[in-house]
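All protein chains but one are shown in place.
Up next, subunit A:
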Amino acid sequence: MLLKLVLNSSAHCAQPIRNSYRVCSHMQGSTRRMGVMTDVHRRFLQLLMTHGVLEEWDVKRLQRHCYKVHDRNATVDKLEDFINNINSVLESLYIEIKRGVTEDDGRPIYALVNLATTSISKMATDFAENELDLFRKALELIIDSETGFASSTNILNLVDQLKGKKMRKKEAEQVLQKFVQSKWLIEKEGEFTLHGRAILEMEQYIRETYPDAVKICNICHSLLIQGQSCETCGIRMHLPCVAKYFQSNAEPRCPHCNDYWPHEIPEVFDPEKQREAGISKSNKKSLRSRQH
């Protein structure tokens, strides 16, 4: 078994070779290439962990930085390969760097997630029993909702049903803010939905726990919390998936029932545009000429 191979200290497979850590990943018969871990990767992991969740642009910068520090002359691996390499090493520890896409505007994000759990162990040591139960209630409301959002009112109305110490509504409001600050929930105009990070971490758990209530995107087949739906046949798609699928299509039609797609088609996420917007917003005068 994989775990045994790696964790058994006498196993040939998990030997530090000078300062690189080589692991054979024999996972259920599939052959994977050997992962080699160097200080470039370690630094990358440390920094990624420190941030919890990062956007792709930052991840790329981070990667380049790590190369600069440890291995100036090496060519920087393609990010996907770089991460796959790391993941093949982390596999035996049931951790991986997972890539996701924010549901509202399609920004790619990365986080280090535990694979061996479908419970929310990362939350469990941070929050009290009643707080976790509040999260669970909010989660259920979000999953069951049509829009992917649960209103503050509806969540707070469930405060009496919480396990553990009694919680007042005022308290619950603050706990919800705690969830927002820790990036488990996002708040928009008094309504709450799951943060991209939470979706990354908990997708597996959510799909297993709520197999009937859960919504799936027709295009990418991942968990769907927010999205658009066909009014005829009911299939759903993430906004970024809609954007990609209907890109430059003058007459968008439902991929399932071919009926006219009635919603506004969002734009495909463009990392370059995003950055420019960010800079020009904050600084009117300088940084006018950006070299590309």
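Note that in this section contacts are C-beta pairs under 8 Å (C-beta built on N, C-alpha and C of every residue); 3 or more make two chains touch, one makes a residue touch a chain; residues count from 1.
Quick note on the criterion: contacts and distances are computed from a predicted model.
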UniProt protein name for the omitted subunit, picking from "Ribosome biogenesis protein BOP1", "TP53 regulated inhibitor of apoptosis 1", "Melanoma-associated antigen B18" or "Neuronal-specific septin-3"?
-> "Melanoma-associated antigen B18"
Missing-chain contact, candidates A:R107, A:R136, A:K244 or A:H263, resolves to A:R136
Looking at the whole complex, which of A:D39, A:D160 or A:D270 touches the chain that is not displayed?
-> A:D39
At which residues does subunit A meet the chain that is not included here?
-> 1, 3-4, 7-9, 16, 21, 37, 39, 42-43, 45-47, 49-52, 54, 58, 61-62, 64-65, 68, 89-90, 93-95, 112, 114-122, 124-129, 132-133, 135-137, 140-141, 144, 158, 163-165, 181, 205, 208-213, 279, 282-287
